[in-house]
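One protein chain omitted, others in place.
Every chain is named by a letter (A and B) in the order it is written, and numbering of its residues begins at 1.
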Amino acid sequence: MSAEQQYAVELKNLSFQRGDRDIFKDIDIRIPRGKVTGIMGPSGCGKTTLLRLIGAQLRPSKGDVWVNGQNLPGLSRSELFDMRKQMGVLFQSGALFTDLDVFENVAFPLRVHTQLPDEMIRDIVLMKLQAVGLRGAYELMPDELSGGMKRRVALARAIALDPQILMYDEPFVGQDPIAMGVLVRLIRLLSDALGITSIVVSHDLAETASIADYIYLVGDTKVLGQGTPDELMNSDDPRVRQFMKGIPDGPVPFHFPAADYRDDLLGGR
Amino acid sequence: MRRTSTLERIRLLGRAGIDAVATLGRSTVFLLHALFGRSSAGNPLQLLIKQLYSVGVMSLAIIVVSGIFIGMVLSLQGFNILSDYGSEQAVGQMVALTLLRELGPVVTALLFAGRAGSALTAEIGNMKSTEQLSSLEMIGVDPLKYIVAPRLWAGFISMPLLAVIFSVVGIWGGAMVAIDWLGVYEGSFWANMQNSVSFREDVLNGVIKSIVFGFVVTWIAVFQGYDCEPTSEGISRATTKTVVYASLAVLGLDFILTALMFGDF
Partner (left out) sequence: MQNRTLEIGVGLFLLAGLLALLLLALRVSGLTVGSANDTYKIYAHFENIAGLTVRAKVTMAGVTIGKVTAIDLDRDSYTGRVTLSLDDSVDNLPVDSTASILTAGLLGEKYIGISVGGDEEVLVDGGTIHDTQSSLVLEDLIGKFLLNSVNKDEAKQ
């Protein structure tokens, strides 16, 4: 297998700045094709930004984003929109279109990108809804659904076009244990059954570790560590260990950078 | 308290200036992208009709009611002043010219900014904060085309129509007060109006004004929604900004347009 086929997404020497602040500095990430890759890191380290870079919703300050053999920063606006048909994203809130019902939400990508007849669209939509276990809810409006159901509908919509790459933005946040279990199973199932390349961005250690084949640990503008879940668990790197074991203070400090405590208290102002 | 030095103030001023120019540039690029670029998803006519309904038809009630009242008040006030000079018949002329040249376009634009403009900003801002715009983008649909463009066109089309309806209803309200209540002779009311109102100079100029206002108000509203900070606080700030900026822009532009159209130079 050549390198291009082995990796669905490759970030090379990528830097990204917001204002004067570095979010990423010269990072390299390679996402293997057909596997579930977890991207983990503490809150606010730019995990969602990373997804937006892969989706080309943000342009990197420097470096390349290769997706399926194409360098995204070099593409035109319309080429990008074509490119995105191969990707699906499950947003944190689900991001269902509030003025359409469940059926139309899932049918939307099909109606936009295909000229399929209505009956065929209906069949596909019901199949996708069946896959997430919500076929019975196709007539409901998004505001009638619970948070977990919204995310499942959004998942059905994300796979409507059978994308090659599926990205999940914090899929486990704010889910009750049952909904979480359902999602974990679905993500694994989609990857195994359809051969979809999955990228899971999360800070939920246990769930991500349970489904990911490979994990990147991101933080402090760099890739702190990478490997299979087991390798990371047994890593010697203090920063990796701190995150994986959930130790409050360590190389990633508990305190936000500040002036000396004693000076601040005694100095007055 | 910390004192800011003069240099610091100049720096802040410069920064505000740069921000303003940057926003203007962004909004222009935004407008051009939305209006002229490759068309994508959905039946554009279907999308436009839906927006025409929520932008135009839903604004009709407030426009009609305000129009009637403003026409009636104009008629009443005009009658009181004109009767001092014994020329009550001119009340028709006064009501018609005031409405066609100024109040029709301007008041409609202000009401439009409050009713439709704020709704547009809030709707698009909400879509942004719930990541609907992002998810459209990732589905491969350009939100500028799918969400923004139909709303822009609906605003451009609705505003002149609303302004014309406003003027007609206002003149009708004025006629009702003048003829049925104040006893102005019906024939001279209309004849006077027809003699002094020119289709090209008064009616069409008014329509041109309202087209310009519709363009500016819708542009501001949609851009503020698209550009807002995706939080509930950001949306409410953007909505306020829409109403304030749009109103100021309408009043300022009205002066310039009036000077160009009716001024003698």
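We take it that a residue touches a chain if its C-beta (ideal position, glycine included) is under 8 Å from a C-beta of that chain, and two chains touch if they have at least 3 such contacts.
Quick caveat, the model's predicted, so the values are computed rather than measured.
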item	value
Contact list for the unshown chain, restricted to visible chains	B
Identified contact with the non-displayed chain, of B:G56, B:P150, B:G173 or B:G214	B:G56
Contact partner of the left-out chain, one of B:I165, B:V184 or B:V217	B:I165
Given B:M193, B:V216 or B:I235, the one touching the chain that is not displayed	B:M193
Contact footprint on subunit B, counting only the chain that is left out	49-50, 52-53, 56-57, 60, 85-87, 96, 100, 158, 160-162, 164-165, 167-168, 171, 190, 193-199, 202-203, 207
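Here is the rule we go by: only the chains that are shown with their structure count from here on.
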item	value
Rounded Å distance between subunit A and subunit B, as computed from the means of their C-alpha atoms	42
Subunit B residues touching subunit A - in the complex, by the definition given at the top	37-38, 40-42, 130-132, 134-135, 137-142
Complex interface listing, subunit A residues touching subunit B	52, 55, 57, 77-78, 81-82, 84-85, 87-89, 91-93, 95-98, 108-109, 111-113, 154, 157, 161
